[in-house]
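For this depiction, one protein chain was excluded, whereas all remaining protein chains were kept in their positions.
Chain lettering (A and B) follows the sequence in which the chains are written, and residue indices restart at 1 in each chain.
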Amino acid sequence: MSFRSGVRAVLRPGRVTEAAAPRPDVALVQARPGAAQRGSVQVRHVDAGSCNGCEMEVVSAFGPVYDAERFGARLVASPRHADVLLVTGPVTKNMARPLVTTYDAMPEPRLVVALGDCARDCGVFRGAYGVEGAVSDVLPVAVHVPGCPPSPDVIVDALRSLTGR
Amino acid sequence: MTELAHFGGATLVVAVQLVVVVAGGLLLLGVMRKTRSRLEGRVGPPVRQPLLDVVKLMSKQRVRPSSASQVFVAGPVVLVATALFVAGTGPLVTSDPPLSKSTDFFAVVFILLLGSVALALAALDTGTPFAGMGASRAMTIGALTEPALLVAVLALSVPAHTSNLPALVREGLSDPQVIASPGRILALCAFVVVIIAETGRLPVDNPSTHLELTMIHEAMVLEYSGPDLALVTVGESTRLALLLGLLVNLFVPWGIASGRGAVELAFGSAALAAKVGAAAIAIATFEVFTAKLRLFRLPELLAGAFVLGLLGVVTALVVR
Partner (left out) sequence: MNGSVLVVELALGVVAAAAGGLCPEGMRLRLAAGLTIAACAVAAAAAAVVLGTGHGVAVHSAGILPLTGASLDLAPPSSVFVATTAVVAIAACVYWPGYARHDLSSRTVSAVIPAFVTSMLVVVEAGDAVTFLVAWELMAASSLVLVLAEQQRREQTRSAAQWYAVMTSAGAGAIVLAMVLVCAHVGTVSFDAIAAVAARPGDAGRLPGGTRDVVLVLALLGFGSKAGMVPVHVWLPKAHPEAPSPASALMSGAMVNLGIYGLVLVADRLVGGAPSWWWTAVVAFGAVSALYGALQASAASDLKRLLAYSTTDNMGLVLVAVGLSGLLATAHEQAVAILALVAALLLVVNHAAFKGCLFLSVGSIQVATGTRDLDSLGGLARRMPVTALLFGVGALSVAAVPPLNGFVGEWLLFESLLHALEASGAVVGVVVTVAVAALALTGGLSATAFVKAIGIGLLGRPRSTGAATAHEVSRSMQIGAGLLAVACVVLGMAPMLVVPSLERAAASLVGGGRPQVLSGGVDIAVAGMEGVLAPLWIAVGLALLGAGTVAARSVVRQRRPASRAADAWACGRELQTARMQYTATSFAEPLERVFDDVLRPDHDLAVSHTAESRYFVDRVVYHSAVADVVERVLYRPAIEAVRWWGSRARMLQNGSVHRYLSYALVALLVVLVVLA
């Protein structure tokens, strides 16, 4: 692609983000010390055994159309930088310890968000041989986001309930 | 009485510069992220978001590796202290900052080197492989940017017969022809490349990558949390702000205050904010259209900057 066509490709679409919905009910989150409620939440995502459907929705949630970043949420690489652990998929046997290690590495105050039906109650994988349990069997979960997969606007709403914006 | 007034004036300048550069640095990060987001077609976080992030980090827990020594905790402190020193005494808001007689450009380069060395040592202290990798890459790139930076400084210093930084800025103010001289322009090109490399922007390093094997600066700070991470963020953003501030004041000095009065400082701050903001938007726009260079292509880029700087020195000598 030539430079000019590249520039045009970037500039032509303009803003594609959907308009923000009215702020969701902040009572979704149980009362707890409000570090994250200052409008800034760093999210560390861990795939505990998902089929990647939820991951694609998360990517879309942080993409140009749904743009979760405008509400103060940001994905980070290290759990030491994170306030929120976003877990997708049921907790498989091989990922149980790494998941707990990741949660332990996070500085307090910290929260866990279980994304998708699999994270909430193992979804279609309930009783499978490799599955240890749901996320709440392994970690204390603050927010469940239902759906298989949950659509990006539901994910954005969940994040907004954490940032308070 | 004049001594007290003098001291008061100096303190005011330092305070103003520190506030402008530190707060401005965080806002600068916000502006750059906002520019990138808009060009990507989305709204993006608000400009004040990095400020909110830092404030939040101050009330998070500090976790440190059990095998680390005092160097791990001292690293961010030294990084911030060196950045603040240059921010407070450099010709940013005014061309007559305190200690202006002793603000030497070479000294500034080596003080910033102290900050980088401290961060690299703190990374090696964590005892993790990724931090070691980050330190190794950062020091390699630093070793290759030092020559370009030093020859660029020399290219600026030769026509002015001094390496004193406020004097270089004042020379540009008083004699605009100096700014358009070929030696200075070549030095400008070398500086731009060096600043991009030192502050870890594309195409040298992607500041928002999550893949550890592609990280250079980020890998060194994976282990920090809470106030330490806040210090690292503030240190990095202050470095970016002051490097861009020095760049614009050396090559576009108009607008900088020339005294220490309060009104002058206000105008100087506004001018600095405008110029640095424009530079930041330019860099962010450039980043949108650039991919990250492969690590082993970087020496070519930095060698190119070095040659440009060297040509600047030769040109400054010949065109006298």
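The rule is simple: a residue touches a chain if its C-beta (ideal position, glycine included) is under 8 Å from a C-beta of that chain, and two chains touch if they have at least 3 such contacts.
This structure is a prediction, so every number in the text was calculated from the model and none was measured.
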Visible chains in contact with the missing one: A, B
From B:147, B:172, B:207 or B:245, residue that would touch the chain that is not displayed: B:147
Chain not shown: contacting residue from B:11, B:102 or B:174: B:102
Per the touch definition above, residue among B:158, B:279 or B:308 touching the missing chain: B:158
Residue ranges of subunit A at the interface with the undisplayed chain: 46, 78-80, 97-99, 101-102, 104-105, 107-109
Residue numbers in subunit B that touch the chain omitted from display: 58-71, 77-78, 80-82, 84-85, 88-89, 99, 101-104, 106-107, 110-111, 113-114, 117, 120-121, 123-130, 132-133, 135-137, 139-140, 142-151, 154, 157-158, 161-164, 167, 212, 222-223, 226-228, 230-231, 295-296, 299, 306, 310, 313-314, 317
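The rule is short, and it goes like this: only the chains that are shown with their structure count from here on.
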Residue ranges of subunit A in contact with subunit B within the complex: 3, 6-7, 10-11, 13-17, 35-36, 38-40, 42, 63-65, 67, 69-70, 72, 74-78, 80-81, 83, 105, 107-109
Touch list for subunit B against partner subunit A, complex: 37-46, 49, 52-53, 55-56, 59-63, 209-210, 212, 215, 218, 222-226, 229, 288-289
